[in-house]
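The complex is shown incomplete by one protein chain, all other protein chains being positioned as in the whole.
Letters A and B name the chains as they come in the text, with residue numbers starting at 1 for each one.
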Amino acid sequence: MYVAVKGGEAAIANAHSLLADRRRGDRSVPALRLDQIVEQLALGVDRVMSEGSLYDRELAALAIVQARGDMIEAIFLVRAYRTTLPRFGYSNPIDTGAMLVERRVSATYKDLPGGQLLGPTFDYTHRLLDPELAAGADVAEPLQRETEAQAMPRVSAILAREGLIEPDGEMPQDHVPGDITREPLEFPMARDIRLQALSRGDEGFLLALGYSTQRGYARNHPFVGEIRIGEVELELDVPELPFAVPLGRVRVTECQMVNQFKGSAKAPPQFTRGYGLVFGQSERKAMAMALCDRALRASELGEDVVAAAQDEEFVISHSDNVQATGFVEHLKLPHYVDFQAELDLVRRMRAEHDARENADMLEDKKEAAE
Amino acid sequence: MDIAAQSIDGGFADPVFNAQTVFRAVMDAMARPGSVQPLPAFTRPPAPLSATAGAIALALCDNDTPLWLDPALQASAAVKSWLGFHAGAPLANTPADAHFALIANPAEMAALDGFSQGTQDYPDRSTTLILQVGNLVSGAPLLLEGPGIEKTATIAPAQMPRHFVEQWKQNISRFPRGVDIILAAPDGVACLPRTTRIKTMEA
Partner (left out) sequence: MRGQEARDQADRKAVMATLAQASGDDIARLWNEAGLTSEAELLRGPETGLVTVRGRIGGGGAPFNVGETTVTRATVRLPTGQVGHSYMLGRDRKKAKLAAIADALWQDPAQRQTVETALVAPLRAAQGETREKRRAETAATKVDFFTMVRGED
């Protein structure tokens, strides 16, 4: 059967101009500027950069406005934009040990070189809505404290001195880092590729999976070894210059999760680690990523794969919210032909079912009469 | 050290439109094997890289496409840095790692089966060979047939590889794997995709 699905051009065009109108809203309210979003909705911008997998604040801010604040739609816009640009190369790996730290906390050591720096955190706030903010009250300048610059080695380095923690993750000597933007996903997957997928993965999905590991589905006894947020230098090797060219600084959040491990056939009792690294200030995401990274190392560490968070095909195939929204949302698009076929099928099955019932009933009556 | 000036000069004057024009010519040549698509000299690469081959390299190659150079090109530091600066393509370690290969001297080139042939799952991952030829009329004529050719087509590229017809027969037998060839002549391009059969070679 053929069902016509042409038409709707005028409706679509009008819907888009209606969208533009509703996006702008009441014209007597001033329009948002991108710098306002970058400055005042900074963590929303960071989320779009992290899951859009593109570090560019102004573009993320534009995407947020264009998407009317729908974060997944904004992430989608950023992902679409990045496909239009050529790639100049891969940066040299960033050195989070040399970060200009804006926040750094550890749940495993109270006293550590460089100290615990709370930075601009929501922790210890009372979560009370602030009417003064609504009234547009002035905000005081933050306090400053004069101190000597202090080196801040990663906490994992301190634990390593005891010999009770596994080293930073190494790959075989000749391993070339995989790139999910260039090669289709294949399972089983190396840890570096998993980390790339997790870093752009949906915060809510990874948060729920991380939470599930804490509640007993693949429990792995995590402690936050360290969270650090701040800016790192980015450098790129280019053929025309004899040194790595400095590109500027990017802000990232790093989470080192430390997990007690009772040992297995493959490894002795020790602390194992999960790692999280994401664009911007995105602490919850980095922590969730680190929990998932550790859970996904089950096979490598000789643990039984018993829970969803340990199943890499399940986790990695469903962590990308652009893919997920595309497949879920496509269901609302016209499926008239498919549905006609389904309708025919169900009608036929129902008719056959009814015919059988009637036949059985006649049979029963006949038997009763005899 | 900074690369020499000759490695920086001679790229596309108008990168977007020049690249589009070259891409269009190569696409048409690939779609109609044996046809010659004219191409103006958009680039001035260092010798022995030709203007046509240089333009094709700039249009098709980038940071994600490892490029293999034949010994004649490999020997020129200027060619390597010109390609590095304008295309950004890394050099492939072996022919089998190459997405594209530039051949300045086809008569002496390595065997076709030494290049990446792609896989059954991803036949597109084979090497595309860009052969610099002096012209498309003075060599041994090749009678072509296959998809994109109505009946037959004939080209006669000069300085083709040794035993080319035999090598091409083997290339076709690997289908869907196999290499594709772009012939870069001074004033135009012609292509031999892996679907094109060389029927006979006239004397």
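Criterion: contacts are C-beta pairs under 8 Å (C-beta built on N, C-alpha and C of every residue); 3 or more make two chains touch, one makes a residue touch a chain.
On a predicted model such as this, the values are computed, not experimentally measured, just so you know.
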Residue among A:Gly7, A:Pro86, A:Gly163 or A:Pro184 touching the omitted chain | A:Pro86
Among A:Ala149, A:Ala265, A:Leu331 or A:Ala368, contact with the omitted chain is made only by A:Ala149
Mind listing the subunit B residues that contact the chain we can't see here?
-> 2, 5, 8-9, 11, 15, 85-86
Just the residue numbers, please: which parts of subunit A touch the chain that's not shown?
-> 49-50, 53-56, 58-59, 82, 85-94, 96-97, 100-103, 110-111, 115-120, 142-147, 149, 154, 156, 167-171, 175, 177-181, 191-193, 195-196, 199-200, 233-234, 236, 238, 240-250, 252, 254, 256, 273, 275, 277-279
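Note that in this section only the chains that are shown with their structure count from here on.
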Centroid spacing, where centroids are CA-atom means, of subunit A and subunit B in whole angstrom | 42
Report the residues of subunit B in contact with subunit A in the complex, numbered from low to high.
-> 1-3, 8, 62-64, 81, 84-85, 88
Residues of subunit A touching subunit B in their complex?
-> 86-89, 182, 239-242
